[in-house]
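The complex is shown incomplete by one protein chain, all other protein chains being positioned as in the whole.
For clarity, chains are labelled A, B and C in written order, and residue numbers in each chain start from 1.
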Amino acid sequence: MEEIVVKFVGRKPVLKEPILIEGLPGIGNVGKLAVEHLIEEIGAKKFVEIYSKDFPPQVFINADGIIKLVNNELYYWKAKSKKHRDLILLTGDYQGLSSSGQYELADAILRIAREYNVKQIFTLGGYGLGREIKEPKVLGAATSKRLVNRMKKYGVIFKENEPGGGIIGASGLLLGLGRLYGMEGVCLMGETPGYLVDPKSAKAVLTVLSKALNLEIDMTELERKASEIEAIAQQLRSLEEGLKRGKEDLSYIG
Amino acid sequence: MEEIVVKFVGRKPVLKEPILIEGLPGIGNVGKLAVEHLIEEIGAKKFVEIYSKDFPPQVFINADGIIKLVNNELYYWKAKSKKHRDLILLTGDYQGLSSSGQYELADAILRIAREYNVKQIFTLGGYGLGREIKEPKVLGAATSKRLVNRMKKYGVIFKENEPGGGIIGASGLLLGLGRLYGMEGVCLMGETPGYLVDPKSAKAVLTVLSKALNLEIDMTELERKASEIEAIAQQLRSLEEGLKRGKEDLSYIG
Amino acid sequence: MEEIVVKFVGRKPVLKEPILIEGLPGIGNVGKLAVEHLIEEIGAKKFVEIYSKDFPPQVFINADGIIKLVNNELYYWKAKSKKHRDLILLTGDYQGLSSSGQYELADAILRIAREYNVKQIFTLGGYGLGREIKEPKVLGAATSKRLVNRMKKYGVIFKENEPGGGIIGASGLLLGLGRLYGMEGVCLMGETPGYLVDPKSAKAVLTVLSKALNLEIDMTELERKASEIEAIAQQLRSLEEGLKRGKEDLSYIG
Partner (left out) sequence: MEEIVVKFVGRKPVLKEPILIEGLPGIGNVGKLAVEHLIEEIGAKKFVEIYSKDFPPQVFINADGIIKLVNNELYYWKAKSKKHRDLILLTGDYQGLSSSGQYELADAILRIAREYNVKQIFTLGGYGLGREIKEPKVLGAATSKRLVNRMKKYGVIFKENEPGGGIIGASGLLLGLGRLYGMEGVCLMGETPGYLVDPKSAKAVLTVLSKALNLEIDMTELERKASEIEAIAQQLRSLEEGLKRGKEDLSYIG
């Protein structure tokens, strides 16, 4: 069996120098939430399924009882006017389990991207702070000074030595290996506590991306999800405080 | 050395669109017990041994002092009348140790299945509940709505979001990868506490399978094994209660 | 780089249906001690070095400051008379680190063995009991009933269900995979506490092997090593008893 199985679904689309946008599972699921929201809002269509021996040997079961082998998927969207660009969107159930598998997957995706003449990549992810955040900022990294400067205009923050350990996983690897394929790219990282999935951070990232792509994206659904998560977070906080107060009371008694 | 070594034993059988039935080790060993019982009862014959670098580097020693390298095995059974279908049955000592090995093995088995023109797969396993069960139910998952509906008629239960994590291992993978080979399939999961091997759950699974295959299977031997296990479980419970009571007594004294 | 690098040293020997004897590191280092003693006593000559990506990335440094990359090695010995058989002896610094590496190594060795027309294999190892043993017995496992019976004559013990988990590692794998190459074989396991290297157990194993091979082997050196280890074991026991007595004394005081 091949390390990676690439399965085209339906007819291969004809795209004009599309931009590749990645959002796979990761901290706060920021990237995945953002790309899935984007796919939904612009009505992008699936055209590739990617299976790998480096994903878990696992199928999911949907509400109808139908199984689905875990994978990564590519969607495409054709620009409706000259102010937009064609897009390829990458999302999925997992990143590769091993270091080697991560490289294999990024490489397989870049080979497809090259076939479609991709020149530019946006990778989306979260930047875990381990504390609550009022308004998540968006940090960036890029393959060239020119792109760094362009991103600064859209409000992206470039901090020296942040993230300290660089970027680990698909978001970094697609840019790093992409350079070897002659592609340039930007990583956008939304600040996130990192405890729960974080639609608020996904919205912050998409807001920057929409400026860079000159796209208008309706954020209503992401905002609704963000409220839901905020409610859950609030409940958890109450619970925690309750427990703490309980302990204090007991310590009086004891 | 090849990742997988497939060794045909004796003459290759000629089979007519056989159905593949999998039962490898897993939770409660439900699938393996079921398929081994089926092999025994219908008198299926071994025709393939499968060795893999992803099995442990281990030989078993039988009662005579003879060694056996750990493997997976395929058996076949030719239908005696028109109301039955030819069968290929898969069982073995282990599942692959790594994610990659699991994919390799499932793929190797599906290639053999394709050679024999397999169109349909049943995978059998356990669904661990972590508590005692009076009458184990059989949960299902399938590759199509049609199969889901057909299985419901045989008493298979399809619950939304169960199992929550989907199906991990060969039972899921053969269906998931099988789809890529154009095969359809069903996974039957017998409820089981998951503490001990569970012939009662295996019987429940086989009961559903016998309806789906229109086969009559004598369950006496599985029932005998189930009684044995029930006796052991009873002893363990007495022991546990004894220990608990002992503790209570001691706490009186102390 | 190839998974396995096989390097012939000097001129390739011409051997007549040699018997392969394996003794790699393992419990009590019984197999390795036995084969290294045998190589020394009969004056076998190295003719193959085997390197593998699945050995640790490590060199040893000898007393002169010269490095040596960890490996496995094959030695040969040509029979001096008709009552003996040509031999190939396998020993080394490590077994493969991973399951897959173990298979690769066993397979590479069997390919060399096949080139030399090897028909029979003896694998030597220890059987860890986790307790002191006065006179270590030698347990066996084999690829055929005929060999089991032959070994029984030499005092080898075949116990049902022992070792319970079968044989793990090269000693089992060479026999298990060897069968696929049409070779037959025997595994001889010397009982050992398993705490320290065990020359006494190695001697027991070699005693059986010498009968099977019709070879006379001088055991003086192994006996000397056994005395050394016995002295160390004695010291450890004294130390332990001292500590225990110390504790008892203290408990009086306390």
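Here is the rule we go by: a residue touches a chain if its C-beta (ideal position, glycine included) is under 8 Å from a C-beta of that chain, and two chains touch if they have at least 3 such contacts.
Here the structure is a predicted model, which is why all the values come from computation and not from measurement.
J.: What shown chains come into contact with the chain that's not displayed?
T.: Result for the missing chain's touching partners among shown chains: A, C.
J.: In the full complex, which of A:V6, A:I66, A:A79 or A:V148 touches the chain missing from this view?
T.: Spelled out, the listed residue whose C-beta touches the missing chain is A:V148.
J.: Can you tell me which of C:P57, C:G130 or C:G182 touches the chain that was removed from the display?
T.: C:P57
J.: Just one of A:S99, A:N117 or A:N214 touches the chain that is missing; which is it?
T.: Only one listed residue reaches the unshown chain, and that is A:S99.
J.: Please identify, in ascending order, the residues of subunit C that touch the omitted chain?
T.: Within subunit C, the residues touching the omitted chain are 1, 5, 7, 51, 53-61, 63-70, 97.
J.: Contact with the hidden chain only, please: which subunit A residues?
T.: 96, 99-100, 102-104, 106-108, 140-145, 148, 158, 160-163, 165-170, 172-173, 175-177, 179-180, 187
Here is the rule we use: only the chains that are shown with their structure count from here on.
J.: Chains as vertices, touching pairs as edges: which of line, ring, star, complete or other describes this one?
T.: line
J.: Provide the C-alpha centroid distance between subunit A and subunit B, rounded to the nearest whole angstrom.
T.: Roughly 38 Å separates the two chain centres.
J.: Any idea how many Å lie between the Cα centroids of subunit A and subunit C?
T.: Roughly 53 Å, centre to centre.
J.: Residue numbers in subunit C touching 2 or more other chains?
T.: none
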